[in-house]
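On to subunit A.
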Amino acid sequence: MSLLEVREVTRRFGGLTAVDNVSFNVPEGEICAVIGPNGAGKSTLFNCLTGFDSPDAGTVTFAGRELVGMRPDRVVRAGVARTFQNTQLFEEMSARENVMVGCHAKTRAGFVSTALRLPWTVKEERLAAEDADRLLRLVGLEEWRDAPAADMPHGLRRLLEIARALATQPHLMLLDEPAAGLNNSETEALAHALYRIRDHGATLVVVEHDMGLVMEVSDQIVVLDRGCKIAEGPPRLIQKDPEVIRAYLGEEDPEDV
Partner candidate 1 sequence: MSGRSLNISRFLTVRAAIVAVLLLVVAVLPLFVTGTDARYVLKVLTFVGINVLIVTGLALLFGYAGQVSLGHAAFYGLGAYASAYVTATLGMPWFVGLAAAIAVTALGGLALAVPSLRLRGHYLAMATLGFGEIMRIVFVEASSITGGPDGFSGIPLPSLGSFVFATPQSIYWLVWGVAALAIMISYNIVSGRPGRSMRALHGSELGAMASGVDLVGLKVRVFVISAVFAGVAGSLYAATVGFVSPSTFTFHFSVVLVAMAVLGGTRSLAGPAAAAILLTLVSFPDIVLPGLSRDILAVVQDWEVDIYALVIILVVLFLPEGIAGAGRRVLGLLRRGVVEPSGSDSGTGQRGDEA
Partner candidate 2 sequence: MRAARRTLLALTLVIALAVVPLAGCSSTDGGESTDNGTDEAKEPYRIGAVLSMTGTYAGLGEPEKNALEMEVARINEDGGVNGHPIEIIYEDDATDADTAVAATSRLIDKEGVLAIIGATGTGGTMAMRGEINRAGIPQISPAGGTVITGDFDPLVFQTPWSNSLVVPYTLDYIAEQGISKIGIIADSGGFGADGLAVLEANLADAGLEAVATEAFNAGDTDMSAQLTKIQGAGAEAVVMWTAGKEASIIATNMKDLGMTIPLYGSHGNARVEFIEGAGAAAEGFRFAAGKILIPEAYGDTTEAYQVALDFIDRYSAEYGKAPDTFAGHAYDALHITVNAMSTLDEDFTAAELRDAIEATTGFVGIGGTFTYGADDHNGMTADDLVMYEVKDGTWVLAE
């Protein structure tokens, strides 16, 4: 059984159908890429999968649980984490604190227990901080631990967001254009990070424009065009798919990718 099953998901905005009857499966332990030209509905699809938007029709089943209609924070608690195309970091907070916020779902200190500084809350804080430090090391940001997110270079901000998502201990991670704005070496580092994350037991769904990265890391690719799924399969097949070449790559020469 697949970890994530997307069935006939449709999302309309007024007259525009942003996502049109899209279905696909993501098996556990794989890296799946969702690609498509601008406006293909990738981000809308992501929002529908993570509770930030709800589809007009269709179901999203994660490990046997229905995600449609769930609030975003509940989706996170269910084990699905995400990042954003425009990074949504907490600018004033340090890198470590950003990641510690990600620990939120797995910790439980509330207002009253924190206000009273109960011993277990202090311990929980310490463990969360240690967790955060470990994750920062995992993505290679340990040097930035105490710097405010606002001070970090663009490429590293994406890594920080990934570390924050990891802190929720997800079974499934959805990354929205993680390589956007990264230079070659940073993209390289990102690819390694993705493998490491997968090896740690997380399944990945990636929306990405960087075809090199997509072809390199993904086990499976879903291609969207104007809201519809037009192709699905392993990278080598997608590269050859005439429909994809026509709709997505347009006049570009497919050999370039």
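Inclusion criterion for the candidates: all candidates are chains of the complex that A comes from, given by their letters.
Please note the rule applied: a contact is a pair of C-beta atoms (placed from the backbone, for glycine too) under 8 Å apart; a residue touches a chain by one contact, two chains touch by 3 or more; residues count from 1.
Please read all numbers here as calculations on a predicted model, not as lab measurements.
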item	value
Of the listed candidates 1 or 2, the one touching subunit A in this complex	1
Of subunit A, residues touching candidate 1 in the complex	50-52, 71-73, 76-77, 81-84, 88-94, 96-98, 100-102, 104-105, 107, 109-111, 114-117, 121, 124-126, 128-130, 133, 145-148, 161, 164-165, 167-168
